[in-house]
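Okay, handing you the structure first.
Omission of a single protein chain aside, the complex is shown with its protein chains in their original locations.
Labels A, B, C, D and E are assigned to the chains in the order they are written; within every chain, residues are numbered from 1.
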Amino acid sequence: MSYVVVRDFHRTEATVIDGLAALGVSTVHEADQRRGALDPRIRPIQSGARIAGSAVTVSCHPGDNLMVHAAVETCRTGDILVVATTSPSTDGMIGELLATSLRAHGVVGIVTAAGIRDVAELRAMDFPVWARAVSPQGTVKASPGSVNVPLVCGGQLVHPGDAIVADDDGVVVVPHGRSAEVLDAARARAANEDAKRAKLAAGELGVDMYGLRALLKELGVTYVDGSA
Amino acid sequence: MSYVVVRDFHRTEATVIDGLAALGVSTVHEADQRRGALDPRIRPIQSGARIAGSAVTVSCHPGDNLMVHAAVETCRTGDILVVATTSPSTDGMIGELLATSLRAHGVVGIVTAAGIRDVAELRAMDFPVWARAVSPQGTVKASPGSVNVPLVCGGQLVHPGDAIVADDDGVVVVPHGRSAEVLDAARARAANEDAKRAKLAAGELGVDMYGLRALLKELGVTYVDGSA
Amino acid sequence: MSYVVVRDFHRTEATVIDGLAALGVSTVHEADQRRGALDPRIRPIQSGARIAGSAVTVSCHPGDNLMVHAAVETCRTGDILVVATTSPSTDGMIGELLATSLRAHGVVGIVTAAGIRDVAELRAMDFPVWARAVSPQGTVKASPGSVNVPLVCGGQLVHPGDAIVADDDGVVVVPHGRSAEVLDAARARAANEDAKRAKLAAGELGVDMYGLRALLKELGVTYVDGSA
Amino acid sequence: MSYVVVRDFHRTEATVIDGLAALGVSTVHEADQRRGALDPRIRPIQSGARIAGSAVTVSCHPGDNLMVHAAVETCRTGDILVVATTSPSTDGMIGELLATSLRAHGVVGIVTAAGIRDVAELRAMDFPVWARAVSPQGTVKASPGSVNVPLVCGGQLVHPGDAIVADDDGVVVVPHGRSAEVLDAARARAANEDAKRAKLAAGELGVDMYGLRALLKELGVTYVDGSA
Amino acid sequence: MSYVVVRDFHRTEATVIDGLAALGVSTVHEADQRRGALDPRIRPIQSGARIAGSAVTVSCHPGDNLMVHAAVETCRTGDILVVATTSPSTDGMIGELLATSLRAHGVVGIVTAAGIRDVAELRAMDFPVWARAVSPQGTVKASPGSVNVPLVCGGQLVHPGDAIVADDDGVVVVPHGRSAEVLDAARARAANEDAKRAKLAAGELGVDMYGLRALLKELGVTYVDGSA
Partner (left out) sequence: MSYVVVRDFHRTEATVIDGLAALGVSTVHEADQRRGALDPRIRPIQSGARIAGSAVTVSCHPGDNLMVHAAVETCRTGDILVVATTSPSTDGMIGELLATSLRAHGVVGIVTAAGIRDVAELRAMDFPVWARAVSPQGTVKASPGSVNVPLVCGGQLVHPGDAIVADDDGVVVVPHGRSAEVLDAARARAANEDAKRAKLAAGELGVDMYGLRALLKELGVTYVDGSA
């Protein structure tokens, strides 16, 4: 009874997903009050991809990808597969064949705290992956786990249906329940950044623009003329 | 007497080498019953290279590349240089000049559990390298070691003449004595994958194709309807 | 009084900087008697950049980029920002907006023992960065630090105004006071390498060219005929 | 509004806590279906301590222990302080003075994914601590965080009031809601182990006692006579 | 056919084992020309133990201790169990029950590149263990492996029957075939150290005793009067 495959769950709305994908990981993370960034050792295997989707979560035994197979039929168009192992592992849990199957069921990308393989093929397929390791080490299909239960991946709690955003900066998770408000906050932040960027590009200083001089003084930072 | 340079040894047959290179690391590793994958922290410095060759093995003192120089004259066309240090080191053991020398003696690539440098030049030369680190830190030529003796590199035992396969997934070693049978098994596996890929792309599930539903049931994995 | 921003300092001469940039990290490191290489875990976020500049040094509290903002007005054309934290941190200290500001004040690149973010945007801006991590994790502006004081970054002591050279091999620091002589030595070394490269490409062995056979013998390395 | 100190919450019953402490980390972890083990890099600073308690959770900015101070008044007799930082940090978040304060408010031990200091004094006080690092590096009190919110510590989700068990094997968290049933299962397991231990000590083989010979055969493991 | 349990093999002679145990890891390692030291991250869980024995080798799937159970009946009095996983794992492969079983079959200690648990109980039993990690994380019994085949543990090749020496300095393996000569060399080294120790304790300098002044001069090391 403790190992389950949950067949369906509430996903994040498609319009919210699209909005988050357009803004990218760092902006969304800031807008959610600097929460949800996965362990930075989970890195993209490609360059330039920026995606968002609802999480399908998979908890596997280390060195065993049985539950990834079990997860496929629960996937819907636009999902991102989030795979964690019950203890640290770098083994290659997913390769080209599984990715082909996942894509056929609508999955748009993979995030894993374990390893990936067939990276040349995955890049050629244009199927984006963020992984803790690239490793040819194969896995068995012998031990149970669960699909679409809450789990910790890369140090962050992920519920099935949470919004996942992934790009060259890494991966962030936004809980389903606050995804719409985070999108609003992220859009406001992005809009605000355009004005800031123009000022900074023109040479205005951040210490002036953000009003940091008083803080620096209060913190005891003093200015000293150097040797020139 | 304990430090030796072995001048020659049995290499893996060229046709086997070519066959393994065509199939790639992960397929070969699976075909050899998931054996021989080197530590996944040994990564390619380039993207898209896929090579195979017979191992010329070099055991160096950390921070010392003297024995790499001693190894050059034992290399033959199609060899891959496999370099380990007697304790962990990230120093740049090999750069562009040594690579030029190795290429002149037929070497087609380098695998090292230590560091590499001149990576821009090596990429420009199209000389593929898999290394534990990129580091400018230079080495001395002061301490003895051995060439073409069995050694452990990236957690795997490598004998001189063993087949090395390396690509974007990492590196695998196949013992010389079973390389031909591994090639046969790898070809069978690759042929088999074409049919599987087509089925999976058409939406067939791995749990059905591999007959995993009975196993999941036996392991106590239950299916639950979720919130939707 | 212990937190200071030093407004100006002696920089490395522009002609020396240009000379070092042309030669690259590994050559400069060797020419400075194998000194100054930063921790190889500080890696470029781009491929193919090769720069040099005078160091503007920034010491930050972990998870806090306040002092990076304070550093901007001390930057001059051609400087490289060198950012360390007082204890290890992977947080994304600098992103696209700060990079825009730094560029507006003449900075040509960033080296940090902590994290970076907005890497897609930084690559698009062609603004080169060498960092210990890529991380979306945002920082606060709450704790004091210092600008343009000597600090340790990646295991090396860096004074403001020291020459920093960075490329695909990593980062090296050359103390301001010996930068001119290091440049001379590096040029001599590079000139010398052309002749060596030609010989090695023609098949001459390093053990002969460098006269290593006597050393190998003295060290007790013996030659053994193998199995072929 | 996003940073909160939750003043009170449901704790795990004292009789359950006492029962879990008597059984120890590994037995409890097994009884909870191998769930809840924190990252094994979180190690005890002492030898021989075995405690359990309800979690008071603290989420801090890296290098900042302000929220540990804020947590003290929420502690009750028998609690265990669980401290995480929003990104990895080894700084010494807690020393002897804070431990004195925590003890005065009933806390029986500390678990932290960051660092600890004053370990000689803490050992002399007989105040047990499990930490990711021992470090003298001091912290500031400058940035907000939260107390008694769910957080991830050492890769495991911890809610305030969950049962924490810690001993020489490490740390395990048992969710408040299933702590009583886990205790029952752990007691059953421990009782069962006495009989097993006697058999094994008498030379009975685990492969016979657990009936593993059929499994080994089914998995294709064969027995070979060796060289003697 | 690829997974085997080898029932018997040539062990290292008991008198050699006893001799090696008396001398300790570092002396034996030096006497074997600085070979055989396992990864220093494999650490003792106790203080002051110094043992030697013949290796019984076990290759396990990560997170799976089935083959440790299969290994027990192959153990003889004086053996040391050497356990590796096919990819890195910190899970607790062995605890008190298995140790009780191993002891009943004559095993005098455990060396593992993976994790151990029940360390308080193991210390109380006076059963020495060297492990890469202490972890409560439990394992399954689901995947095949091999017993008494050559394997790599902690970066060193270990054959069944090789001599293992373990103490507070770590672990060293001495191949069965050269164990007697290594013992002789180690005894000679130890005898030699008594005289050296007396001289050094009397204030004689190593640079004089080992004749290093000429080497220092040849290497270009110069002496400089300092500030006093």
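By definition in this document, contacts are C-beta pairs under 8 Å (C-beta built on N, C-alpha and C of every residue); 3 or more make two chains touch, one makes a residue touch a chain.
What you are looking at is a predicted structure, and each value in this text was computed from that prediction instead of being measured.
Considering the entire complex, the omitted chain makes contact with B, C, D, E. Across the entire complex, the residue among E:11, E:50, E:69 or E:141 in touch with the chain not shown is E:50. One of C:48, C:106 or C:155 touches the chain omitted from the figure, and that residue is C:155. The missing chain lies against subunit D, touching residues 1-11, 66-67, 69-70, 72-73, 90, 92, 95-98, 100-101, 103-105, 115, 117-120, 123, 133-138, 141, 143-146, 148, 160. Across the interface with the omitted chain, subunit C contributes residues 2, 33-34, 37, 86-87, 150, 152, 155-157.
Remark: the residues of subunit E touching the chain excluded from display are 24-26, 29-30, 34, 37, 40, 43, 47-48, 50, 167-170, 172, 193, 196-197, 200-207, 210, 212, 215-216, 219-228.
Here, only the chains that are shown with their structure count from here on.
Chain pair with the larger contact count among A-D and A-B is A-B, by C-beta pairs in contact. Equivalent interface to A-C within the set A-E, B-E or B-C: B-C (over half of contact pairs identical by residue number). Homomeric contact subunit B/subunit C: same residue numbering on both sides for under half of the interface positions.
For this pair, subunit D with subunit E, the centres built from the Cα atoms lie 30 Å apart.
In subunit D, 34, 37, 86-87 are the positions where the chain touches two or more neighbouring chains simultaneously. Interchain contacts give a graph that is no line, ring or star and is not complete, per the touch definition above.
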